[in-house]
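Taking it in order: structure first as structure tokens, then the write-up.
With one protein chain held back, the other chains of the complex are shown just where they sit.
Chains: A and B, in written order; residue numbering restarts at 1 for each.
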Amino acid sequence: MRSRKISFSIIACVFFVFPMILLLLQSVSSPWRFQSEDGFTWQWTSYQKLLQDPMLWEATLTSIVIGYAVLVINFIIGLFTGKALVSSPYKGKAWVEAILLSPILLPVLAIAMGLHLLMIRIGLADTLIGVILLHLVPTVPYSIKIFYNGYNQTGPAMMEQSNILGAGFWTQIFTVELPLLRPAIRSLTFLTIVISLSQYAITAIIGGGRILTLPLVFFPYMENANTSLMAAFSIWFAVIPVTMYIVIELLILLLPYSRLPWRNHR
Amino acid sequence: MNQTTLEIKNMTKNYKSETVLNELSFQLQQGEILSIVGPSGSGKTTLLRVLAGLEEPTNGSIFMYGEEITKQKANKRDISLVFQQPLLFPHMTVMENIVYGAKISKKYKKEKTDALLTAIGMGKYQDHFPSEISGGQQQRTALARAMATEPEVILFDEPFSSLDPSLRQDLRYWVRNFLVKQKTTAIFVTHDMEEAMIMGDKIAVFTEGQFQQIGKAKTLQESPANLLVASFMGGNLILSEEEYISLQEITLSPPTDRKADRIYEATLLHVTYQHARPIAHLHIHSLDEKVSLPLQHEDELQENVTIYIPDSEVRRFHEEGR
Partner (left out) sequence: MKLFRNKILLLPAFVFLALPFYGFMTAIVQSLGNEEPLSHYWDLLDSDRFLASIAFSIRTAGIATILSIAIGLLLIRSFYKILVQLSPRLRVWIPMLFPHFVWGYMVILLLGESGIFSQIAVVSGWMESQADFPIWTRDRYGIGIIITYVWKEVPLVILLLLPVYSSIRPEYYALVDTLGGNGWNRFTTVELPHLLPVLVESFLIIFSFSLTAYEVPALIGTTFPEMISVLGYEWFYGSSWDDRPLAFASMVSISIFLLILTIIGYTFLNRTRLKAMRGGK
């Protein structure tokens, strides 16, 4: 067991922790040229340059707005669908589930190309709403899956119990289901935001270049920015979801029966 | 005079083509505890779920104090249900679990929930989470939680079956006393006749979607309404659709004091001992029934035995007692 722990630590550090540290170090150092003995030289200008770019701030704001909007819609659809699936006795549930999850397997690029004409016709091309709608396609199936699993773990009996004790639809959701679904909410938040931040192609197609999100700034940066600046930008890509996640975590604390972290038994 | 708390009229529940509850009718007086006993799969749980409002009956109606509540939703009914599993909310402490229903039903008074907590002997554990207390403690907390909503009726769905036997025994008496002390009207579902007799003022034998008989334990034992009740109660040998005899009246040697009118041949399967007395397990060929009889004399131990039944002791089922 001990040797296993050591080998795990080595693998985890080399393959998962080390790359991030490398990015961090490169972002606060001038580009490395080891062969000309330019090792680690402290600098801060990459972040200054990055944060002085007005495009970056516009894109960050847009990405955050899109991310949260996508998250909220995912949350509602996932919650309702998970609840409906777990408490429904009817046959054909497997089919409903399969149909709901099937968009995972369709190429999102094909869907975006197909929806492009429709978006133009109904005036949603090049708009924030159009992009938000498209970002739902690669995220909602995962949310449904996550919430369905969460509800399955809680079990319909727990929900019936609260119903018997007098809780109505919404009381039940807020006092029992959401507190017990906390792990599901966390995974969903994280996954949704990162997936939304990862969309270059479909954002470009539906946003028509008018809706500027972080990936749309990142790709052109590749052409002419130096390594330090790119590293700083890469770190920025992790800072955004983490910050957005912390906000959600604070909101989760507002749920009934939340313990302060130091009085947490489970 | 006792008031009728709950009344069920002609209740039927079908799942697809299967009839689970068949034209069920009964009444429950205030403070009365009714045990419903029946084999597993007989629809007992469905009955409780319909009463609690978790499922709608296909037909029939439910009245509480004369008011129809058939269409009322589960969360609006003054009926509580304690499940087989305690189903405490894992994210709430013992106290929060008890207070939960009371607050939602707007019946929360601190003195009352405190009293309940003391009554179930969990005062010391009020800030513990369900994962930190034992199965028996969990089930007691679940009971207190159900009581805290001040229901008119509490339904129990085999609440002790997930506990180990010694704990089950203790908890039975505890719950029974608790319900009597609180003057609670309750329905108690079980598949165990002994448990049914301990818990209920009256016992309802429930099979095939119907009550076969409702009455006190003594009545059920002494004058079963039909062979289903008689075989469920045990202690009887069923002779035909209409007739049975108590095992006490059967002898393995010709009785000296009276005439033995019927004689059956039987095979001895096995001998066991109970309270230091030998018990013979017999198979009666012509009836294809197995019975267990206490042996009077050791010399009755043969492979093939003869059973003597006096006509005077043969009873007929009291169908009118239904």
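Following the convention adopted for this analysis, contacts are C-beta pairs under 8 Å (C-beta built on N, C-alpha and C of every residue); 3 or more make two chains touch, one makes a residue touch a chain.
Because the structure is a prediction, the values reported are computed rather than measured.
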(message) Among A:L50, A:L136 or A:L212, which one touches the chain that has been omitted from the display?
(response) A:L136
(message) With the missing chain put back, one of A:V65, A:I104 or A:L128 would touch it. Which one?
(response) A:I104
(message) What does the interface between subunit A and the hidden chain look like in terms of residue numbers?
(response) 1, 4-5, 7-8, 11-13, 15-17, 19-20, 22-23, 26, 32-35, 76-77, 80-81, 83-85, 87-88, 90, 96, 99-100, 103-115, 117-118, 133-134, 136-137, 140, 144, 149, 169, 190, 194, 197-201, 205, 215, 218-219, 222, 227, 230-231, 234, 237-238, 241-242
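Everything below uses one rule, namely that only the chains that are shown with their structure count from here on.
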(request) Compute the distance, rounded to whole Å, between the mean C-alpha positions of subunit A and subunit B. (result) 53
(message) With touch defined as at the start, can you tell me which subunit A residues reach subunit B in the complex?
(response) 157-158, 160-168, 171, 175-176, 179-180, 257, 265-266
(request) Please give the residue numbers of subunit B that touch subunit A in the complex, ascending. (result) 52-54, 74-76, 79-81, 83, 85, 87, 89-92, 96, 100-101, 104-105, 129, 131-132, 145-146, 149
